[in-house]
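Subset of chains shown; positions unchanged.
By written order: A and B. Residues from 1 in each chain.
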Amino acid sequence: MVSSMLARAASLGMRRGLATAPETVKVGIIGAGRIGQVHAKAISGMQGAEVVTIADPFEKFGKKAAADFGANWTPNWEDMIADDNIQGIVIGSPTPFHAEQIIKSAEAGKAIMCEKPISNDLATIDKCLDVVEKTNARLLIGFQRRFDGNFQQVREQVQAGAIGEVRMFQINSRDPAPPPAEYLANSGGIFLDMMSHDFDQARFCTGGEIEEVFVTGKAFEEAAQEANDLDTVLVTLKMSNGSFGTIGNSRRCAYGYDQRIEVFGSKGALSSQNRAPHTVELSTDSSIANALPYSFFMDRYAAAYTGVMAAFVEMIRDGTAPSVTGADGRAPIVAAMAAAKSYAEGRPVRLSEVDIVDGASQSSAQA
Amino acid sequence: MVSSMLARAASLGMRRGLATAPETVKVGIIGAGRIGQVHAKAISGMQGAEVVTIADPFEKFGKKAAADFGANWTPNWEDMIADDNIQGIVIGSPTPFHAEQIIKSAEAGKAIMCEKPISNDLATIDKCLDVVEKTNARLLIGFQRRFDGNFQQVREQVQAGAIGEVRMFQINSRDPAPPPAEYLANSGGIFLDMMSHDFDQARFCTGGEIEEVFVTGKAFEEAAQEANDLDTVLVTLKMSNGSFGTIGNSRRCAYGYDQRIEVFGSKGALSSQNRAPHTVELSTDSSIANALPYSFFMDRYAAAYTGVMAAFVEMIRDGTAPSVTGADGRAPIVAAMAAAKSYAEGRPVRLSEVDIVDGASQSSAQA
């Protein structure tokens, strides 16, 4: 639950403070942009953790962010990784840098938190995860929805057997409006950019692995058409546990940010409602009206982002294993590749068809 | 809306009674079973309409039903159709009799209301509809969900442009428990028996025609396995208006009868909630609990069934065209056939592949 997560975040230091003074967990952040600041703020709000350094090539922004959080600034992330005083690295840089920064951090013995995706290239991911494995590094992938109280509740109840055998599921995930054209042009496509979160949710909430996908989709709006992308997609998934379900994505949602999941089983169903900033109902002669949901994912997932950092700090401090692993970061990329192929070929595609490790091309990859 | 429908049903006679006395609409019913009784009761509750005769081969049941509604009984439906005093025929017999009874009623100049399906055989349907067309008969198909306030509201708002361009939709339709084995063995399979209602809803609520289906499904329980059928199916549909969506069916739903639709468009979404007998919430130390939904489709659609009969009586009295036509009865059968083929072949199937009139096989069929 959100509350327990927040409470845990809040109490990290408090609890320890009752015994002998704990060492403060020291974190370095790569990237002074929006997500880097979110993480810096979360760590600053925790007792028992601090942001030591923020690395960003742009001096103006880097210095400002560092000042805001009482941290040092460096233009050079490699220097920061080399700093023995820093125990954990938060990677909030652009995607093309992720793999190299993970590898260097792992080789330097740091705990690592990396925003998704590790890479949009499967071979690069595998090379990266190989280093992580060989160095025994602990890598936490930033699928923040896994730290949202609603989705955690769904997973917990599914695992507790509340709905019996999982049979069907529906994931709805809609953005208020398409991103800018330049972003769209380099997003990697809707399956990688947007649906990868939902592929992760399908695994997280149902407890199965994705085995096959079938895509129906369309570019209803010019923005997607010009980017040679789709803006509305509906994917059918077959899972390894025998269940099947759909993910529906839309780049446009008039009423705001919409994130819901329903899991249906032999003994019942779990359904997470969307979230709104308040729960005030206005009844007039025209309707019984409720609040619009959040219109921005960072508002919607504010508590979840704090939860990610709390988990990261806890992982460093207590030496625990990451709760969202490199393999969890890899799986949605394979699903996205299969989805793109399904759309292109108009047929169901098994993930083994596109996976260079587990599938048909495995032998050559490992030869 | 349900209320306006009921009000209309109630006022059929009242309104007319203010002018010169109208003639009472006289109806004959084929079949004294459950659905025949539901229709007889609905007509009895209307001013300006009466059940004159109930035809059923089983004397005991036929006589009892006739007595209950102040009607005559006959074992011979052909006699009843020949009765000049009767204006409209309600066909509530087993499916194999539908086509012949429609044809005979049409030839006798009767208004006809027939339970779905007309037939599970496309050639039979087409032959039947051919007679209906040639005789200028008016045939109303009993898709009662079209008379449910929720689904009517969805359709009306979609047509009024409340959500802009229709892009995606989700239909959930779940039965509390599988029917008896003997029923299942002769049901025609889940696509014909259960999903045909939902195929109709997809057309009714989105305003498009089904062009392609892709099926994922499974028999989770023995009942379906033994009947060589599926009990849980998820179908992706592409519609002629460019939208696409899913229908999810389950023969087993622990919490009762579950019937919902969500239609998503460029300007918003319409979402019909499931219905429960009451809206009392019980808050205790274990949960905030709401009522289970209806557990039986005849309770859930009680008002809708009354609405069907009100429409039928109005159609007879006012000479209006049927609101649910023979073509509406035919379309879901084609979709069900395509769905069965999609499941068998594991690929998306266009309806034109299975349709003997509009599709690839048309020429041979009409040669």
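The rule is simple: a contact is a pair of C-beta atoms (placed from the backbone, for glycine too) under 8 Å apart; a residue touches a chain by one contact, two chains touch by 3 or more.
The model shown is predicted, which means the values in this text are computed figures rather than measured ones.
Colleague: Let me spell it out: one sequence, repeated, and 2 copies placed. What is the copy number of the whole complex?
Modeller: 4
FYI, only the chains that are shown with their structure count from here on.
Colleague: Roughly how big is the turn, in degrees to the nearest 5, that lines up chain A with chain B by CA atoms?
Modeller: The best-fit rotation has an angle of 180 degrees.
Colleague: Rounded to a whole Å, what is the gap between the Cα centroids of chain A and chain B?
Modeller: Centre separation, chain A to chain B: 44 Å.
Colleague: Which bits of chain B are touching chain A when the two form their complex?
Modeller: Touching chain A: residues 163-165, 167-168, 170, 174, 214, 216-218, 220, 232, 234, 236, 238, 242, 244-246, 248, 250, 252-255, 258, 264, 266-269, 346-348 of chain B.
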